[in-house]
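Below is one structure, written out as structure tokens, with a few remarks after it.
Moving on, here comes chain A:
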Amino acid sequence: MVAVETKRERFVSVDLQKTEEGYNVLRAILKDNPDAKVDEFPGYYKVKHSNKLTIKRETVESFMGRPWDTQEFNLVIISYSGNFAEWDDEKIVIQWDTHM
Partner candidate 1 sequence: MPVKALYNYKFPPRDRAEVFGDDILVYAYWIDNPFFCSASAWRVPKNMKWKDFVAQIFGQLYGLDPDFKKVKSWKWYHFDQEFNPSDEKTLAELGLRHKSIVKFKPA
Partner candidate 2 sequence: MAKKKLTLAQKYHIYTRGLDWEPTYVSKKDIYPYAEYEGIKIKDWNKWEDPFRMTVEAYWKYQAEKDRRFYAILDGFIQNQGHLTLSDARYLNSIKLFIQGVTPLEYMAHRGFAFVARHLPGPGPRTAAFFQSMDELRHTQIEVHAGSNFNKYYDGFHSMTLMHDRVWYLSVPKSYFDDAVTAGPFEYVTAISFSFEYALTNLLFVPFMSGAAYNGDTPTMTFGFSAQSDESRHMTLGLQVVKFLLEQHEDNVPIIQRWIDKWWWRGYRLTSLVGAMMDYMLPKRVMSWKESFELYIEDQILEGLFRDLERYGIRPPLHMEQSIKEKEFLSHDVYWILFSFTFAAAFHSWIPKEEEMEWLAEKYPRTFNQYYRWRYEKAKQAKTPLPGDRFYYIGLPQLCQVCQIPMGFTDPDDPNNFVQRYVEYEGEIYHFCSDGCKWIFEQEPEKYVQAWLPVHEIYKGNCFAEPPKGPDDVVPQVLKWYNIQTDNFDYFVSEDYKNWKEWHKDMATVVV
Partner candidate 3 sequence: MSVQYEIKQKVIEPKRLAFDYLLKRYGNRPASRYEEATVDIQQRENFHYRPTWREGVEIFDVNYSELKLTDYYSFLDPRQYYYYTYNATRAKNYEAVDKYFEFCEERGLFEKVNEDWLKVFNRYFIPLRHLEYAGWILLVGVARFGYGTSITQCAEFNACDKYGNAQLITRIAFELPEPDGDIFENAKKTWLEDKIFQPLREYVEKLLTIQDWGEVLIGQNLAIDVFVNPLVHIELDNLAVENGVTTFSFFSKYFYDMYKDNMRWTEKLFEVLLSDPNYGENNRKFIESKLNYYAGQISKAIDEFADVFKMPKKKGDFKKAKENVLNHAREVYGKLGLNIKI
């Protein structure tokens, strides 16, 4: 018999494409979520936070140098873990434990 080894960690995360736009969104996330951590993989970044990630339109715009619609997040996101607690014109919030 082989013993099962398992260690679990709870976090919210978002996987972003390694593109210019993805990188700008990543920088905005790191600015607004100072405790977030990034893991790099071929082709994508995984940004994790123990609790909550916020993506703010204004911050992304400051890195992009142009207007950015929060719906454009669709073009850089690959995947995520958590729940879209909010998604409006100003910001996107990903966290666990939200009701409908």
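Regarding selection, all candidates are chains of the complex that A comes from, given by their letters.
Note that a contact is a pair of C-beta atoms (placed from the backbone, for glycine too) under 8 Å apart; a residue touches a chain by one contact, two chains touch by 3 or more; residues count from 1.
Here the structure is a predicted model, which means the values were calculated and not measured.
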item: Single touching candidate for chain A, where 1, 2 or 3 all sit in one complex; value: 2
item: Residues of chain A defined as touching candidate 2 within the complex; value: 1-4, 6-13, 15, 17, 41-44, 70-72, 74-84, 87-89, 96-97, 99-100
